[in-house]
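Coming up: chain A.
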Amino acid sequence: MLDEKPLVRVEGLRVAFQTHDGPVTGVQDLSFDIRPGECLCVVGESGSGKSVSALSLLRLVEFGGGEIAQGRLLFQRAQGEVDLAKAPPAAMRDIRGNEIAMIFQEPMTALNPVFTVGEQLAEGLIVHRGLSRAQARARALDLLGEVRIPEPERRLRQYPHELSGGMRQRVVIAMAMACRPRLLICDEPTTALDVTIQAEILALIDRLKRETGMAVLFITHDMAVVAQMADRVVVMFRGNKVEEGPVGQIFQSPRENYTKALLAAVPRLGEMAGRDAPEPMRLMREGQVARPEPVVPRAPEPLLEVRNLCTRFPVKGGILRRTVAQVHAVEDVSLTVNAGETLSLVGESGCGKSTTGRSILRLVEPTSGQVSLGGRDILALDARGLRKARRDMQMIFQDPFASLDPQMRLLDQIEEPMLNYGIGNRAERRDRIAQLFDRVELPRGFMRRYPHELSGGQRQRIAIARALALNPRLIIADEAVSALDVSVQAQVLNLLMELQRELGISMLFISHDIAVVERVSHHVGVMYLGRIVEIGTRRQVFEYPQHPYTRQLMAAVPVADPRRRKTGEDLRFRPIASPIHPVGHAPAPSTYHEVAPGHLVLTEPATHG
Partner candidate 1 sequence: MTDRLLIEESAVNAAAPGAEALPPADPPPQAPARSQWRDIWRQFRSHRGAMLALVLFVAILLFVAVGPLVWTIDPGFVDIRARNQGFSAAHPLGTDQLGRDMLARLMAGGRVSLAVGLTAMAVALTLGSLIGIGSGYFRRLDAPLMRLTELFLALPLLPLLLLMVTLFREPLGRAMGPAGGTFLLIVGAIGITSWMQTARILRGEVLGLKEREFILAAQSIGTPAPRMILRHVLPNVISPIVVAATLGIATAIITESALSFLGLGFPPDFPTWGRLLYDAVDQMQIYPWRVVLPGLLISLTVLSVNYIGDGLRDAMDPRIRGR
Partner candidate 2 sequence: ERGSDGQVNVIMWQAPSTMNPYLSAGTKDIIAGSVVLEPLASFTPEGEVVPRLAAEIPSVENGGISEDLKTVIWKLQPGIKWSDGTPFTADDVAFTAEYCMNPQGGCAQLAKFEGVEKVEAVDELTVRVTFVSPRPDPFSAFVGAQSPILQKAQFQNCLGEAAPTCTEQNFNPIGTGAFVVREFRTNDVISFAANPEYRDPAKPAFATLLMKGGGDAAAAARAVLETGEFDYAWNTQLSPDVIAGMEAAGKGKNAAAFGSLVERIHVNLTDPSSSLPEGERSTIKHPHPILTDPAVRKALSMAIDRQLLTEIGYGPAGQPTCNLVPAPAAWASENTECLTQDIEAAKALLDEAGWTVGAGGIREKDGKRLTLLFQTSVNAVRQDFQALIKQWWSEIGVETELKVVDPSVFFGGDAGSPDTFQKFYADVEMYANNFEGSNPEPYLARQTCDKAPGPENQWQGENTSRYCDPEYDRLIGEMTQIVDPAERGAMGRRLNEMLTRDSNAIIPLVYRGTTSAVSNALGGVKLNAWDSELWNVADWHRVK
């Protein structure tokens, strides 16, 4: 396999962007090869030029204001070798989607909102394969099956917004694989997915690679995924390649300091075994060493108490638009968050984690249940009271870019909550903003920037600063770090923990990254189909998982070690059950068995396994 001619040879690639402050170089002097049937992983921190390199291969940078300033992109076609950097547009159109396909980083925006999934899938097939509509449809159906989307028949007729984030990502993957490209570029394909589905997708790509000899360029920040997927690894740093080598070599004997640091910073499941309190993450850089103190709350008394929370979304239909069915997004959930402690919620995509968080804040109206924060009944408040109550509880949203107003300067965005509650005068607010910038370790000079001028990690820190501006007692962090690369992730988590330690803030931490959850939580709840199936202290849940779903989740977590790869056979894939029930449906209350003090496991109804 290795002596085959490379499918792609990138030589001395340099990409420049024309910006207002002059040209900016996105990638500099980058060279690498990919052979057929090989998976090349590109890793590196945010903004290091990974996406730009991938886009250059399809010559899509040009549409984003970039330009391939130098270098050759040689691609082996049936007709012979072509330089993609100079190929005419017609040839490029023939290659795109057909011989080289790409899975984009943001699944939310990569799909056209006004066409059905089926149409978007069929398009490429019709153009490149000359299939009829019916044939293309049949093929699209197969593809959806391949990416393990439940009920593919129905999905074909659905629109992107009708799918959950994870499903959308899988549609994008199916689209890229539609024409069986010879090179598949995956730009962070699994960031939005929970571990079980991530494992399925990775297995699928791996199988295609093996079966069809497809080459894969895999971009990710998740070292565990790299370990699972890669044949060879390219490490990038600020637009340059710093190291390249086979996966084993990179993981066992990294030569460059950057690579070493990167590897070392990766949290690994199980490393907290035996410890009670959460501890800060390892950091990559010197001068950023966190105090190695575990986070031990001083007074673990309950701050947030949620009892029998239910949130249902109506599904309307019929002539009179009556509610014909309901999405039982959150079903009889009870949990308690102590002051100064962190409760994490984990579970697969669409199981109701975000909805739980939003219901507590009443950003969606819960159907029933009780929520009390520091003794105040949140659900009984009127609009004015609610606004007051929100001062004490803040949310960090799943997608930092989407949750920041693109038209507003960072300064104003952070000032806004203080303005809303009339805190301080102008000068005092400015002081506080400056302090917050220091706190989240952003240079004060960034204050006048706009969200799109920051990297993903920086944006996330702005979201955190905004949440902190009011000195809340509770922060709900919804996937606050999943989009971040290892180094930034560590910084952000450490920041949160430090704040928790200093200010006694409580946190409801929502994540699908089990390794991170292990690192930060005091307590952990595992959700499935709207219910908490298991809840307890971190040690109880991680070290003695009881519920079958919890066990499955743990098993699916990838390990950052190329020698301990999981194969598809290790994972038992099963279709996801639907949370939609007819209107009259009254689900049984959740009954728990207390296996140990504070460690509850769902017994009735049997939701899983």
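Following the convention adopted for this analysis, a residue touches a chain if its C-beta (ideal position, glycine included) is under 8 Å from a C-beta of that chain, and two chains touch if they have at least 3 such contacts; residues count from 1.
Selection rule: all candidates are chains of the complex that A comes from, given by their letters.
Source: prediction; values computed, not measured.
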For chain A, the touching partner in this complex, picked from 1 or 2, is candidate 1
Candidate 1 partner, complex, touching residues on chain A are 18-21, 65, 252, 256-261, 263-265, 268, 270-271, 279-280, 282-290, 292, 361, 363, 387-388, 390-391, 394-395, 397-399, 402-409, 412, 416-417, 419-421, 441-443, 445-450, 452-453, 458, 463, 466-467, 469-470, 487, 491, 561, 564
